[in-house]
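Complex shown without one protein chain; remaining protein chains in place.
Entry: chain A
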Amino acid sequence: MLSRRIIPCLDVRDGKVVKGVRFRDHVVMGEIVELALRYRDEGADELVFYDITASPEGRSVDRGWVERVARAIDIPFCVAGGIRSVEDAREVLHAGADKISVNSPALERPALIGELAAAFGVQCVVVGVDSLRDADGEWRVRQYTGDPTKTQALARRTLDWIDEAQRLGAGEIVLNCMGSDGVREGYDLEQLHAARALCRVPLVASGGAGAPEHFRDAFAVADVDGALAASVFHSGAIAIPSLKQYLRRAGIATRL
């Protein structure tokens, strides 16, 4: 049986792991390789590294730390941030990343998703979606969320974009519900459930984890394949070993 995945997310800025609240006010949480090893030892199923300033600054991810992480850890990891071409992706994959995640550049040019899938296979290609509910009740996509001064609200509906992304060749969708991000009141189950209904590839929940029950609900109610969180793990508010014990007791398939 396939297990549900617990995925710490490490936002990277200037070579350090940082975390902000609602994508703002970043504080340094630690060194990249050190935190990666800590999470590996605690039983994280996968890691995601977001180079949060790469896309707004129009540059690709720095492959130096990708290689250091690849040498150090023996669990899969995904790298996101400023990957805007097959060549950018190749650099990161050759440095040892298992998957690459595209977000803003895929919104600029959706064909990028298909090009990446053709070059490396859909299993390497994750599409990150930053989504916020607008006043009219529709979830819509946000772009360049790494820098609040550059973030743009798009007319594109979140569910339409998820559908298009998987048709173009996304092998996995990470849905970051910005309205619940950083406030620890639970994942946006309503939005995740709506995404799940049309998502045929693995779906990862992001934004809002604050308690073990939130993870359970994301898996049991919204039926997501993975749950991503940052601050609750970085701060030690939730320890991964006890979280996974809890999930297994709750009947969720979990790797211990």
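Here is the rule we use: contacts are C-beta pairs under 8 Å (C-beta built on N, C-alpha and C of every residue); 3 or more make two chains touch, one makes a residue touch a chain; residues count from 1.
What we mean here is this: contacts and distances are computed from a predicted model.
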## Note on the structure
Per UniProt, and picking from "Thiol reductant ABC exporter subunit CydC", "Imidazole glycerol phosphate synthase subunit HisH", "Glycolate oxidase FAD binding subunit" or "Phenylacetate-CoA oxygenase subunit PaaC", the hidden chain is "Imidazole glycerol phosphate synthase subunit HisH"
### Contact residue for the chain not shown (choose from A:Arg38, A:Arg90 or A:Arg133)
A:Arg90
### Of A:Asp45, A:Asp130 or A:Asp188, the residue in touch with the unshown chain
A:Asp45
### Message
So one chain is hidden, and I want to know which residue out of A:Cys9, A:Val48 or A:Cys124 touches that hidden chain in the complete assembly.
### Response
A:Cys124
### Message
Give me the chain A residues in contact with the hidden chain, please.
### Response
1-5, 40, 45, 67, 70-71, 74-76, 90, 93-96, 98, 120-124, 171-172, 199-203, 223, 225-226, 255-256
